[in-house]
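Only a portion of the chains appears, each positioned as in the full assembly.
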Amino acid sequence: MYGWEKFMSERDKQHDLLWGKKELYGFGKRPALLLIDIYYSVLGLKREPIFESMETWSSSTGLEGWAAVDKTAELLEVARSNQIPVIHVKGLQSGINSWSRNTRMRVPLSDELRQKGSEIVDEVKPVYGELVIEKASPSAFPGTPLLFHLNSLGIDTLICCGETTSGCVRATTVDGATHRFHMGVVADCVFDRTEASHYMNLYDLHQKYADVVDLAAAKQYFQEIGAISKIGVRA
Amino acid sequence: MYGWEKFMSERDKQHDLLWGKKELYGFGKRPALLLIDIYYSVLGLKREPIFESMETWSSSTGLEGWAAVDKTAELLEVARSNQIPVIHVKGLQSGINSWSRNTRMRVPLSDELRQKGSEIVDEVKPVYGELVIEKASPSAFPGTPLLFHLNSLGIDTLICCGETTSGCVRATTVDGATHRFHMGVVADCVFDRTEASHYMNLYDLHQKYADVVDLAAAKQYFQEIGAISKIGVRA
Amino acid sequence: MYGWEKFMSERDKQHDLLWGKKELYGFGKRPALLLIDIYYSVLGLKREPIFESMETWSSSTGLEGWAAVDKTAELLEVARSNQIPVIHVKGLQSGINSWSRNTRMRVPLSDELRQKGSEIVDEVKPVYGELVIEKASPSAFPGTPLLFHLNSLGIDTLICCGETTSGCVRATTVDGATHRFHMGVVADCVFDRTEASHYMNLYDLHQKYADVVDLAAAKQYFQEIGAISKIGVRA
């Protein structure tokens, strides 16, 4: 449906016919939009294909990343104009020892570029009043006050965008489902470095933890919530 | 390395050459063996190919599951004979509302079969003194006292077996890494319903959160720890 | 107000006039009733004064405990008849290493009595359909699926009874406030072994984390919620 079929074996496709998800779970009444780890270091300062971008930014996701950012900017505008709470998630810059044991060699960066790399890209940057959560884990939940804030707002649904599909987006979506939120992942707005990981994680998330939807569906959902909110019948 | 290449695109393979993990992270000094969700309902009472088994057990993993169980039984014996703590994880049977919103039709089961389905299979069943953790989430960490127990024992490394690679094994491995444990996943001892999910999750776990190792390496690690323990120089 | 004054210093009373809580925080729209650790081992099988009861049950709370149990039974009936979800919390019997480092000598008990000691007392025992949460920590939150269940039900308020005021009731109330629930503690329905701890913990909880209310107020709150629920205007 979203491109995962081309990575599945024939047996997998047959299994999917028997046991695959046939209907969406559905979303709730009080969503928030969660934008996960959309910084320059995973996109680069220029819009370049992944292998060119990696010459400077080792962890870049290339043009697929930028395409997803543009779609995310569209969804962000719809969220803002419908009073859907927006929460940005990024890595905590502190002395906490990292969860990652990764020792890959990165291209050396100047201090200035390294700092720039940690900034949320202009296309989706936070505006006044939007919460920015800093995390020291793949998921946005453990070791952060995200859950406290969602509970205080009565949020029951999280719509996720960002990167990587197989990393922080997946980990956050699993934890959101664990905490009994309705979880949505916008296929057009999540991105990865590895194509097979991107598509198979979308598949896993859709089968087990979330509804994977396209940009149009996510926009429509926010607009419906916004319309209900405006006529004041929301609980 | 463990079979994931055949599911990756050409671009992914090229990316892996540039950025893929080249060296293992390494394990710590005080491991535990974690056996995740190895019940009859995901294996069936008979050893049958997946589609035959699914005629009774909708969520069966078929012969691949049984093959992994046999390897897990081998590793379990090595763990026990080297005084490595063993922890079994299974679903909590209670009135907690499930994290899963899955509404798939399952083959109807008698109460007796349903009960049998929730039992850990004989090949790896707990013996006296081994902890059984019951969970109400995909991962073995949230909503369980697993972390408390690991901390009380000074465990620094978890070696994971069980199912599914793309479900509870993955979620547990991500959470273990988040909590700064050294994580290992035994490729021969984890299993899934979907081949592409199995292999791409192994790939993701190896790239980001864990060392994926084979059965021989896991056995050797436990034997080394056991030998150190016996001569009494372990910290 | 609830008896804490007699344990406070003159300076404390003066401080309370300046900075003490003057108004209740208020409760929300979807409460649950939480009954914490109400077993025979903290009450004894007979209704006896604390020092007599301690001759068999070292951790008994004596007659004050039984008085609170009787009031709790009254509140439980009101909760049940108004469809307020009831959740029982008790200690997990398993191989998890305890959080307590307590090495006090207890009076030796037969296996039968020890087993009886771990049972919830008849006066407030769970009925079919009521959740029983087992915990391996002072608070009912860490290491249990309580939070998942509350979120799945949309609960926004927890009304707490049980023991001890200075132990599991306090720890649970602090964690509930941390997770942004409205917390209530029913002064008549919580109990302790130490009078000063009981009253000063009530004071602390009321000042910082919860509304301490009496039995009548708790009953009235459940009746109001029940009435709203019956006429179907609850959100």
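Order of writing sets the chain letters: A, B and C. Residues in each chain are counted from 1.
Simple rule for what comes next: a contact is a pair of C-beta atoms (placed from the backbone, for glycine too) under 8 Å apart; a residue touches a chain by one contact, two chains touch by 3 or more.
Note that the structure is predicted; figures quoted are calculated from it, not measured.
Of the identical chains making up the complex, 3 are displayed, while the complete assembly in this file numbers 4 copies.
Here, only the chains that are shown with their structure count from here on.
With rounding to the nearest 5, the Cα superposition of chain B on chain C corresponds to a rotation angle of 180 degrees. Centre-to-centre separation of chain A and chain C, using mean CA positions: 40 Å. Spacing of chain B relative to chain C, judged by their CA centroids, is 38 angstrom. Work out the mean CA point of chain A and of chain B, and you get 26 Å between them.
Touching two or more other chains at once are residues 147-149, 152 of chain C. Across the complex, chain B meets chain C through its residues 92, 94-97, 99, 129-132, 135-137, 142-149, 152-153.
Those residues of chain A that touch chain B in the shared complex are 4, 7-9, 11-12, 14-16, 18-19, 21-23, 25, 50-51, 54, 58-59, 97, 99-104, 137-139, 142-143, 166-167, 170-171, 174-175, 177-180, 182, 193-197, 200-201, 203-204, 208-209. Listed in rising order, the residues of chain C touching chain A in the complex are 147-149, 151-152, 154, 156, 178-181, 235.
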